[in-house]
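Only one protein chain is missing; all other protein chains are in place.
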Amino acid sequence: MDLIAGIINLDHEQDLLEELTYFRCGAAVPFAGRYRMIDFTISNMTNSRIESVAVFARRKYRSLMDHMEQGKSWDLDRQRGGLFILPPDWNDPTDLSRGDLQHFHNNIDFIRRTLADYIVVSGSQNICSIDYRDVLESHKESGADVTVVYKKVEELQPEHNLAHKLTIDDSGQVMAIHNDQQSKNVYMDMYIIERDYLNYLVENCIAHGCSHLFLDGIKGRLPDIHINAYEHEGSHALINSVESYYRNSRKLLNESEHDELFNEESPVFTKVKNEAPSHYAFSSNINNTLVANGCTLEGHVEDSILFRGVKVGKGAVIKNSIIMQRCEIEENAVLENVILDKDCSISSGRTLIGAPEKPFVVAKRKTM
Amino acid sequence: MDLIAGIINLDHEQDLLEELTYFRCGAAVPFAGRYRMIDFTISNMTNSRIESVAVFARRKYRSLMDHMEQGKSWDLDRQRGGLFILPPDWNDPTDLSRGDLQHFHNNIDFIRRTLADYIVVSGSQNICSIDYRDVLESHKESGADVTVVYKKVEELQPEHNLAHKLTIDDSGQVMAIHNDQQSKNVYMDMYIIERDYLNYLVENCIAHGCSHLFLDGIKGRLPDIHINAYEHEGSHALINSVESYYRNSRKLLNESEHDELFNEESPVFTKVKNEAPSHYAFSSNINNTLVANGCTLEGHVEDSILFRGVKVGKGAVIKNSIIMQRCEIEENAVLENVILDKDCSISSGRTLIGAPEKPFVVAKRKTM
Amino acid sequence: MKNKECVAMLLAGGQGTRLKSLTKKIAKPAVYFGGKYRIIDFPLSNCTNSGIDTVGVLTQYEPLILNNYIGIGSSWDLDRSFGGVSVLPPYMQADGGGWYSGTANAIYRNMEFLDQYNPEHVLILSGDHIYKMDYNHMLEYHIAAEADATISVLEVPWSEASRFGIMNTNDEGRITEFDEKPEFPLSNLASMGVYIFKWDVLKRYLMEDEEKEDSSHDFGKDIIPALLNDNKKLNAYTFDGYWKDVGTVDSLWEANMDLLKEEPGLNLSDNKWRIYSKNPNQPAQYIASSATVRNALINEGCRIYGTVDTSVIFYGVQVAQGSVIKDSVIMPNVKIGKNVKIHRAIISEGSVIEDNSVVGDSSPDSQITLVAEEGSVMASSYATIIK
Partner (left out) sequence: MKNKECVAMLLAGGQGTRLKSLTKKIAKPAVYFGGKYRIIDFPLSNCTNSGIDTVGVLTQYEPLILNNYIGIGSSWDLDRSFGGVSVLPPYMQADGGGWYSGTANAIYRNMEFLDQYNPEHVLILSGDHIYKMDYNHMLEYHIAAEADATISVLEVPWSEASRFGIMNTNDEGRITEFDEKPEFPLSNLASMGVYIFKWDVLKRYLMEDEEKEDSSHDFGKDIIPALLNDNKKLNAYTFDGYWKDVGTVDSLWEANMDLLKEEPGLNLSDNKWRIYSKNPNQPAQYIASSATVRNALINEGCRIYGTVDTSVIFYGVQVAQGSVIKDSVIMPNVKIGKNVKIHRAIISEGSVIEDNSVVGDSSPDSQITLVAEEGSVMASSYATIIK
């Protein structure tokens, strides 16, 4: 079996989730009731038998560190291999690298020392369930230098504007990488590459003063190198804005969307917490809602997502909202189209109503 | 039993160990054949039944993170409490704190949420075996606001110049904290304080624009607050320069010094590695030397310290030297008064001789 | 050499036959409770929360699940370099060895394990009870009283006292007599099966008991009477929290229902006294538009399309549309089809209940129905069940 190693490169992911990314990077944003965004990427790697994963983090990575620990939750707490979060702590005065190449350069030992012949490089904003062993197979069959993963979306959404798009010929070879707003071939910010070729690209890019491995080292070489495209056929969500976060979260209330992401064959792992089962009072009325453990529910909740330990008081009404860990919604409060970050308190009788296309976001630990 | 929590504050420790601290902070410098400097501080805390330890790191903390992981080596990999390394990843635009108060401010939850009533704050440069429960007892008896730990040194050494000194009255109360070069009461950069009082000091110091909790918040208040002095009577080494590192390392070749630091009652813990036992060849001749596991010894070594996995070829001669992990000393090389950092190779026949008072230091991964 | 003040020994070898087929393949301490837990989570969490970090778990009957569940104890923060949890199955020795023949014999055969830690006191626990207790308070009482042994007791209603082992005490709380299920009880202080002994005293009595051919090697029947007989100082420590023996199907059901009362005696969400357990990896629970959920505990991985009323639902359970679950306990990964009615029942792990099945009897005094692993229905039954 071919060994694959993983790199999760967060360097060029911008923190565009407003209040949700004031104090944490996008990869650490809570998602789907009990996960963080990065859980999906790490779990895909684990489920593809990747045993060695490096995370390139630049800023606001503290909560990511707390969450990932040594990787035990993903069975990646190993003596050989394992999960490494690599914050920018560089002290080599002779280092010439720039941009995300600083990460590749300063962590080149990860690439050089791994026993794996192939490396998957991925971001954290494309939520999906994918087996990288299938991508590798396509890569090997194609004989390409690099294989990129893309999704043919049915309908373009605003979040796709920021993504790269691919022009692909009949044989699956990438002819162009661009930002054409009409193209539906959305590049999912994941590629697989031979270890030695990646090592070469890193050195070559640094020697030429480049600052972005994918743009300069891969896209920039396009006529000269063979890029193969792998189509991801399952469900897919690109989350790079509050609006896309909100819409894609609520998509999980749809059973088939939910089941495609959470299936027994490739479970999504996360750091587990000790929480009692959720308690539904006599007075509760909960409909079409995802609920994590540790909640105490006495009010009315519909079309919403409740994270761990949320309390909803009697007479409170919550609709179309996402309520994160340990929020407390007191009696008779009304929330509609709202995202509450962790540890918020909404006083008895308050009403907060956002717009369906622009939810009202409350930063963590706010009392209103 | 009173609970104590620990803070290891590396913020104002300067990296004065030349080549040894080019790429790592002082706390991460290898010491005594198989340890890192910080192991002694963490182990003292563990042996004092401290179950919750925060490490305030500012720069060059990568190797510290690799070493500490989640604290398993110190039995501090816990769901409640545990070992936290806290690099500077702060993103609060309203944050007014400066200097080491940035750490205290941004990690104030550690202080506020701990179940412990007392907190020990320590640096990593004072190597000793101390039980903080004894310090706490003295603190409680004295009724003081803060209890600082000091060593009455027999002979002043150059490294003591940089340390603070204490003037103490007969009752053990600190009358002055200063840098008097003649004073032998060396402050060991450790104090114990009530949790609530520490919290107050942090808030008060920030409100007054201070930048150094100990100097501004404790020393600076001296006539007004009661500072108790606790004398540490066991062996002690202050390591803040290559010269003090070298002298204090070699002091461990003395049996009684060694036994005071490494005793069964308060073992020193470190991250364990899988290494075979060291192999001594027929041709080896080893005298008065500490040897870690995984070494292959064919030459002559005396009055030295060999870390893990060192290879000493036939005919090589090593005297008064400290050789760190995985160095390779080829046949007939001669080393005297030398410190080799990790992964150095000394070619066959080379001779390197430093001075007893100023060892020759070679940075890591050098081939000479 | 280091030593431990108090080491706990948890007797987890019992088969729990009164729990019927719930314990066919697992030891009783591994039986599920409260939507998420296994019985053994309670004594283990009590140890952690009481600062007792060294626990021997004595197993004998179907230990595979218990072994896997306990692992090295990390779920309870009991994975410690010196101490922590050790599973202690029966074993063979150079001069024989063998099965544990009684509770006292089980400790006797693990004297070497205990001597490693050189403890002053040994805390004996059983894995059959649901309660939250600070053993450290009991230990302090035991030490202050300079007792040879301290037995934790609970005031039970006088009318029920004859079902328990009853301690008769003098004014200072010293035990004068131990009455196993007395016809005419003189006291209503019932033993909870939680003992603290001075280790040196216990050790001597264990060795003496081992020599007695007619002994059943049991704490209640042999060791405690022997100590009383020798006029050793035995004290009663009165506990007054929630405590429930879940040794029968009915009492297991009742203990689960107790969690749904207006003011439950047992708070599972107290952050200061967490009940730790191994957490399954499951997505958030989903309550559909068609669902009605009232007065229920529901765990992650569940999907509820029907009605759940006054019930405890473990992880991974599916309840399809039109089904009604009332006054019941549904254990992990049960699949319940459409238009099923379940009343006053315990459905065991992994069962599949076909569409339109009817399980249990809704009349308030009816027996509790147990649907067990292989599809058998124990009491009243109109169910069609497929595994």
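Order of writing sets the labels: A, B and C. Residues in every chain begin at 1.
What we mean here is this: a residue touches a chain if its C-beta (ideal position, glycine included) is under 8 Å from a C-beta of that chain, and two chains touch if they have at least 3 such contacts.
Predicted model only: the values in this text are computed from it and were never measured.
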* Structure fact -> Chains in view that the hidden chain touches are A, B, C
* To do: Could you tell me which of B:Pro93, B:Gly143, B:Pro223 or B:Pro277 touches the chain that is not displayed?
  => B:Pro277
* Structure fact -> Given B:Gly26, B:Gly217 or B:Gly294, the correct residue touching the omitted chain is B:Gly294
* Structure fact -> Per the whole complex, from C:Val7, C:Ile39, C:Leu88 or C:Val334 the residue touching the absent chain is C:Leu88
* By the contact definition given up top, give the residues of subunit A that touch the hidden chain. => 75, 77-80, 264-265, 269
* In the full complex, which bits of subunit C touch the chain not displayed? Write them out. => 15, 23-25, 59-64, 67-68, 71-72, 74, 86-94, 97, 99, 112-113
* **subunit B residues that touch the omitted chain in the full complex** => 32-34, 253, 255, 258, 262, 267-270, 272-282, 284, 286-294, 296, 302, 305-306
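Here is the rule we use: only the chains that are shown with their structure count from here on.
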* **Per-chain CA centroid nearest to the all-protein CA mean** => A
* Asked: From subunit B, which chain is the farthest off, judged by mean CA positions?
  -> C
* To do: Averaged over CA atoms, how far is the centre of subunit A from the centre of subunit C? Could you give it in whole Å?
  => 41
* To do: Averaged over CA atoms, how far is the centre of subunit B from the centre of subunit C? Could you give it in whole Å?
  => 47
* **subunit C residues counted as touching two or more neighbouring chains** => 276
* Asked: Which subunit A residues reach two or more other chains?
  -> 274
